[in-house]
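The complex appears here minus one protein chain, its other protein chains still in place.
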Amino acid sequence: MSNAVSALNHASYQGFALVEEMGLQGMITLRGDFADATFQKAVKDVCGQDIPGQREVTVADGKGVAWMSPDELLVLVPYSDSASAAMDLAEALKGTHALAANVSDARVVIRVKGENAREVIAKIAPVDLSVASFQPGQIRRTRLAQVAAAFWMSGEDEFTIVAFRSVADYVFNLLKTSAIKGSEVGYL
Amino acid sequence: MSTRLSNTGRLVNRSAVKNFTFNGKKMQGYEGDTLASALLANDQMLVGRSFKYHRPRGIVASGGEEPNALVNMGEGARFEPNQRTTTTELFDGLTCTSQNHWPSLEFDVGVANNYVARFLPAGFYYKTFMAPRAAWKHVFEPIIRQSAGLGKAPKEMDVDRYEHFYAFEDVVVVGGGIAGLQAAKAAADSGAQVMLMEQTTDWGGRAPVDGAVIDGKPADQWIDETVAALEAMENVTLRTRMMGAGVYDHGYITGYERVADHTPGDGRPRHRLWRIRAKQIVTATGAIERPLSFAGNDIPGVMLASAVRDYVVNYGVSIGEKTVVVTNNDDGYRTAIALVEAGLQVPMVVDARSEVEGELPNKARDLGIRVEAGKAIGKVKGGKRVTGVGICLQNGEGGALEEVKCDAVAMAGGWSPVVHLWSHCGGKLIWDETQAHFRPDANRAPTGANGEAFVLTAGIANGDMGTTEALASGDAAGKAAAKAAGHKASRKAAPKADVVAENAMAPVWIMPQNAGPDLRMKMWLDYQNDVKVSDVQLAAREGYESVEHTKRYTTLGMATDQGKLSNINGLAILADSLNAEIPQVGTTTFRPPYTPISMASIAGEARGEIFQPLRKTPMHDWIENNGAHFEPVGHWRRPYAYLQDGETVEEAVKREVKNTRRKLGLLDASTLGKIIVKGPDAGKFMDMMYTNMMSTLKVGKCRYGLMCNENGFLSDDGVVARMDEDTWLCHTTSGGADRIHGWMEEWLQTEWWDWDVYVANVTEQYAQVAVVGPNARKVLEKLGGMDVTKGSLPFMEWAEGQIGGFDTRVFRISFSGELSYEIAVPASQGRAFWDALMEAGEEFGVQPYGTECLHIMRAEKGFIMIGDETDGTIIPQDLGLNWAISKKKEDFLGKRAQERTFMTNPDRWKLVGLETLDGSVLPDGAYAIKEGDNDNGQRNMEGRVTSTYHSPTLGRGIAMGIIHNGPDRMGEVIEFGKVDGTMVKAKIVDQVFFDKNGEKQDV
Amino acid sequence: MLILECPYCGVAAEETELAAGGEAHLTRFGPGSSDDDFETYMFMRENPKGVNFERWRHANGCGKWFHAARCTMTLEVFGTYSAQTYEPPADLIKAIKKKRPDWPGYGAHK
Partner (left out) sequence: MRRYSAFAIAREAARYHQGWERAWAAPEPKKKYDVIIVGAGGHGLATAFYLGKNFGITNVAIIEKGWLGGGNTGRNTTIIRSNYLQDPSAAIYEKARSLYETMSQDLNYNVMFSPRGVMMLAQTESEIRGYQRTAHANAYQGVSTEFISPQRVKELCPIMNIDGPRYPVLGALWQPRGGTARHDAVAWGYARACSDMGMDIIQKCEVTGVRSEGGKVVGVDTSKGAIDCNKLAVVVAGHSSDLAQMAGFRLPMESVALQALVSEPIKPCMDVVVMANTVHGYMSQSDKGEMVIGGGTDAFNNYTQRGSFHHIEETVRALVETFPMVSRLKMLRQWGGIVDVTGDRSPIITKTPVQNMFINAGWGTGGFKAIPGSGWAMAELVAKGEPGPLSAEFGMNRFIEGRFIDESVAAGVAH
């Protein structure tokens, strides 16, 4: 819809890495039985991906799906399709025990891009971000300083971060502070 | 005098001059200097005053163990007290001042304490200052506080930045001396991911100063080669200026990196606190030399022998022209030799041991140094600077044999391994008789998550005194750590060093052995806190026998150096006084951090706007720009009221209430929790969560519900809407959303996991606006879209549809008693929807209203508020909410608890309305006072105010409260006590003050 | 600073990603239960020195509750396991007994 505005309206900051809000992204929280064929098909139909393995994420051109817990997925679709996609899922899963909730507006999506992107995150997340331990294709739900968040690597030097919309400012300023030029760590 | 030498100084770059000031005096040093070495180069030995007696204090050490040389550093927003000069890198423009004196360092009136020191023994303050009673607070305590303390308190807001960093390693090696370097090398060669941290700016530790030769090369060369090799390895991280601060459970170790202390204002973070998870930790933290206890050992110019050596060799600074070395071991001779080789005089080496032979002593003799065996220092002459020493027999009572003129004394009392990090997390120690020190007991190491040891030690930190031994234990520790971290230990052999044969040291705890009380009162153990041998002996005599008692009674080791120099000497004295062995006496507990770390580094990035998350609704910016006076609610900030030009908060609230009741008000209700509950068993689950019957709620309808915890207390409330056959939408309080969602998940996952129910917290998916007032329907109809007439959308129902082109979900619910629609739209369109309502509402007199207006309107209607009427001890029955408690249900959370005797007791205070007779507003939280006192002499009470406001609608004070038998006492007048002791009379009335029949909301 | 492995998402989570939830395997007593049973359920705790079975939630993570067996004297973690159990798995109990021969066993004081 024309008057839909993302939390930070594409704010960005260039430190030793680029921090930018990605605008609106369609997201559906989907809970159900991963082993159920109907469920698997519904996921495939809506985002074109199979159900990912534990802590895995698969995204291709704006569509994809992330493993959030043994009975929860985060389905990614273009924002404009999110409402209909949520309804399609609900429809496809009628009769099975499942829950599809459109949370596209409840989130902020921020990208951190640059050679030292790993270090920007490692200042605020208690997670091993060494190349050996964290790679594209993996998703990690954790905290960024004082708030819950999830992130995955959307490229070699690029993180996509999902957090709650209400703390978009906080998370952005946090990442911005972490990325201030001169505070490179030279570790990761 | 102390001065800069021309021919030595391996760490200073004489081509880079650095200007600084001390107490306003302009001074110069070189790049590579510490502030301490630069002060000494400028003959500034006197740098401060002691804590208790304000005695003159000089620099005694060259590292983190320094107890005396602390200064106020910097100015304004970068001012910092208690900076340790021995660990402060000199930089251009550094300014510092000495501490703990008035009016000046040279003349300090506080020194008066020194002249009556005899009347101020350990713990004297426990024995006096007791009468008259008031005198402690008003006379004695202020005096003591003034004379205590060290540096000044900072005044301005810190302008520097700080940050954290999370790292994960197989092996973390603390300490960049030769043992640490070799440990890191061995671990890295074994394939482990290794971090090596060194607190100073330079690698190699003491080995170069001590003239070690490794694999046939001078130490410096071996160190450079090893560092180069490590730098070349992918799996190794090297960090200098980074101290291992503390070791915590499960392999957690904090690293304190002083990134920019030496380059203030260059934009980098000043400190970075590393929070590292290590599979294994190797502490190669070296050792600290012990002072010797002789009369006057605290006079400026008396210094640790190793420090004297450091200053000469590392910084090219001589402590004095004539230095007397006093020792109980061979290592002390290294200092004597280094001094003479640097062209300085050593009139005498005073060695407490009766037999003195061996490589180092003989080399000293060959250099023409006079060595006196079996001797001791009986006293030190001088006030603010050593002028000479009196020599006596070690096994005597102190009778002077001769006097030696000197301007410096170098003490070598033996070495104590730095066992702090080993001990932080429970590592135990053993007493080493031959070296007379505590060292880590490898059999009782700290254990981690898997129950296995996770800390190893290496080098002198492990009591391996010789260079070869240190390298060997470093090598072994590195390999063992890598192995424990899951790698295959490398086969490479450890390097070898040229062996210098050293004879046994003699544990000498006081000098001379039979010194009388008069001398023992002049033998300092703790220089900063002024604790002397006589004080420890006094503590023992008075029964403070536990080492912790002694420490606390005398303050031994409680100064900012945490006893790094004094503890072992103090222990020995205590053990001797108790006729016990030192290991029986034991040590005090080692606690983090190893040396003090900045508070700011602990707080990290969390300052200013990112001190804490601040949650914002989609309308937050509009609210902020339209006169909002905010109140914090959880991490949200909600508008308490919107102030128009010149309005006070009270006036604004009054206006908002009147306007909403007469025309139209908008409330940003987005913070209210919204939780979806879905599944075949959702109805059953809802009936357990709520006291009401929710399973019978018809699709399309809304019902107000209550939630209790298992203790029966009311924990949250809100409107529940039935979305479809197996889906409910639960509204919670603003503070409640996450709590209630977690609460639901907890029961579903841990108690009723066989129930088919899913819940999802969609609070932030929607912006929610309460459109309230007589004109509410008009504005919605003007925007156009779905039918919002009473007929198609009656009170307590909900519907979905478009309004003004927005996809909405509309709830006909009212918390104000007015015609009211709560409308949810996708959060991304919340601001646009709000703007549309404001614009369309203009002709209907729309105004936004805040939380206080909300509170008043609900109070006028007698609605309860979680957090006002409830406080965690209130059950629904107290609030007359029995109608919301299903009698039909067998069970719901809190039901069993509410059956307990105290819950069913008829004497519980119950909710009623209250009206003051004079129309005034009852004070918030006032209690209703009854006749008589209870058994503890407290006045009896019969109730209290839970909510109280001035009602703009009724033009008088209204209140709710819980009163003993309240509902049965309608019309009765009771008294509420004010804090000033006076009383207010109020009448017990029905709690619904306005529109009792609820006609206005149901139009 | 504890580390516990979440049995649901496999993350070795650190304490700040977790929320502690008190004693595990409590039996809920509802309406009709005796005063003693209800008091025991609500308030009486083993609080042992040694092996403790407790609840945790992977709050800053997958959001799942799980159980852990941990020593309150050394903080050693013997294992984590599903929250959907009425008592600790036998193999875990066996493993603990092996490490702590003088441990009286699960529920010894109940």
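Letters A, B and C mark the chains as written, and numbering starts fresh at 1 in each.
Just so it is clear, contacts are C-beta pairs under 8 Å (C-beta built on N, C-alpha and C of every residue); 3 or more make two chains touch, one makes a residue touch a chain.
Since the model is a prediction, treat every value here as computed from it, not as a measurement.
Displayed chains that the missing chain touches over the full complex: B, C (touch as defined at the top).
The missing chain, though absent from the display, is touched by one residue of B:Ala897, B:Leu911, B:Ala959 or B:Ile988; that residue is B:Ala897.
Of B:Gly646, B:Pro906 or B:Gly981, it is B:Gly981 that touches the chain left out of the display. By the touch definition given at the top, subunit B reaches the unshown chain through residues 51, 78-82, 118-119, 121, 124-131, 133, 136-137, 141-142, 144-146, 148-158, 246, 248-249, 252, 254, 275, 425-426, 517-518, 521, 534, 538, 541-546, 548-549, 552-553, 555, 558, 560, 562, 589, 591-593, 596-600, 602-604, 606-607, 611-612, 614, 631-634, 640, 672, 711-712, 733-736, 851, 854-855, 865-868, 870-873, 897, 900-903, 923-927, 929, 934-939, 941, 944, 977-979, 981.
Taking the complete complex into account, residues 1-2, 15-16, 19-20, 22-23, 35-36, 38-40, 42-49, 52, 54, 70, 72-75, 109 of subunit C touch the chain not shown.
Convention: only the chains that are shown with their structure count from here on.
Subunit A and subunit C have CA centres that are 32 Å apart. Multi-chain contact residues of subunit C (touching two or more other chains): 14, 59, 63-64.
For subunit A, the set of residues touching two or more other chains reads 126. Of all the residues in subunit B, the ones that touch subunit A in their complex are 161, 163-168, 193, 237, 266-269, 272, 275, 277, 605-606, 609-610, 612-618, 635-636, 676, 678-680, 756, 758-760, 762-766, 807, 826-829, 831-832. Across the complex, subunit C is touched by residues 54-55, 68-70, 72, 126, 140-143, 148 of subunit A. Contacts from subunit C toward subunit B in the complex involve residues 1-3, 14, 21, 28-33, 35, 38, 42, 55, 57, 59, 63-65, 71, 74-77, 83-84, 99.
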